[in-house]
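Only a single protein chain was left out; the remaining protein chains are all shown in position.
After this line comes subunit A, so read on.
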Amino acid sequence: MEPYISVKNVSHKYPNGVTAIKDINLDIHEGEVVAILGSNGSGKTTLVKHFNGLLKPTKGEITVGTMNTKKERISKLSSQVGYVFQNPNHQTFLPSVRQELAYGCKNLKMVDEDIETRVQKAIDLFQLEDRLDDNPFDLNSSQRKEVAMASIMAVSPKVIVLDEPTTGQDHKGCKRVLELVRMFKREGHIVVLITHDMHLIGELNCRTVVMNQSEKIADDHASVVFSNKGIMEEAGLQPPQITQFANQITRFDETKTYLTVESIIEWMKANKEEDVKVGTGS
């Protein structure tokens, strides 16, 4: 199958001379959820800004669908690659949720009927019916983030980029982000996440690309990446606490990498691990 996004030998040098990404190769296919990890300044955001043409490669080429990003307008690319910013305030500016939801579609000059259908779908999926007349700035940060995601969803781009979706979210908000990523996938979108949230990646159990000092140093399943100590240390990352815990427990299957609390409990149940002689505690 042809990849939907194809990044070939891409480098980007900013006008100030800093090379932010170096010789990146990356193929992303339909239906994939891809997390991009790495420390601050490793090049994650620079890489992803190439997907919607906000940045053009100074070397190499990127194809999105059938479009070469160097040759297409940002407006056309952004109808296929929606970007949800880290701070929803940076993309929220209209006085009501209803207007906010329609904005992206209007900007792309869609016809009114089409806009109505798309906005209604976003309203239904995000259950925003009761909030349509609210001012987005009267909502709390989790709700405002959802409105930002819903307005991108209304445009229905093939690819949805989420930049640090769980930053500043409480536990409930983080669980909601997890549900939303799964919903985007169900609805046929490719999801690209830029994140520092190891718990989120653990729960998603998805493909994980690690950036370090402008280069791609790993690209594999989260369980493989998280168990690669060399890569994790090089990139200054730590796997989720539960993975670190499981790695130190002698009776656990050491060939497996556990990413969530539930997965260990399930494994123990399936393997009747409770029968292993377990003391009554201290």
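Note that a residue touches a chain if its C-beta (ideal position, glycine included) is under 8 Å from a C-beta of that chain, and two chains touch if they have at least 3 such contacts; residues count from 1.
Criterion: contacts and distances are computed from a predicted model.
The complex has one chain missing from view, so what does its UniProt entry call it, picking from "Ion-translocating oxidoreductase complex subunit E", "Acyl-CoA dehydrogenase", "Energy-coupling factor ABC transporter ATP-binding protein" or "Oligopeptide transport system permease protein oppB"?
Of the names offered in "Ion-translocating oxidoreductase complex subunit E", "Acyl-CoA dehydrogenase", "Energy-coupling factor ABC transporter ATP-binding protein" or "Oligopeptide transport system permease protein oppB", the one UniProt assigns to the missing chain is "Energy-coupling factor ABC transporter ATP-binding protein".
Among A:Thr58, A:Ser96, A:Thr167 or A:Asn205, which residue is in touch with the absent chain?
Reading the full complex, the residue touching the unseen chain is A:Thr167.
I need the residue numbers on subunit A that touch the omitted chain, in ascending order.
That gives, for subunit A, the contact residues 38-41, 86, 140-142, 164, 167-174, 196, 198-199, 236-238, 240-242, 244-245, 248-251, 261-262, 264-265, 268-269, 274, 276-282.
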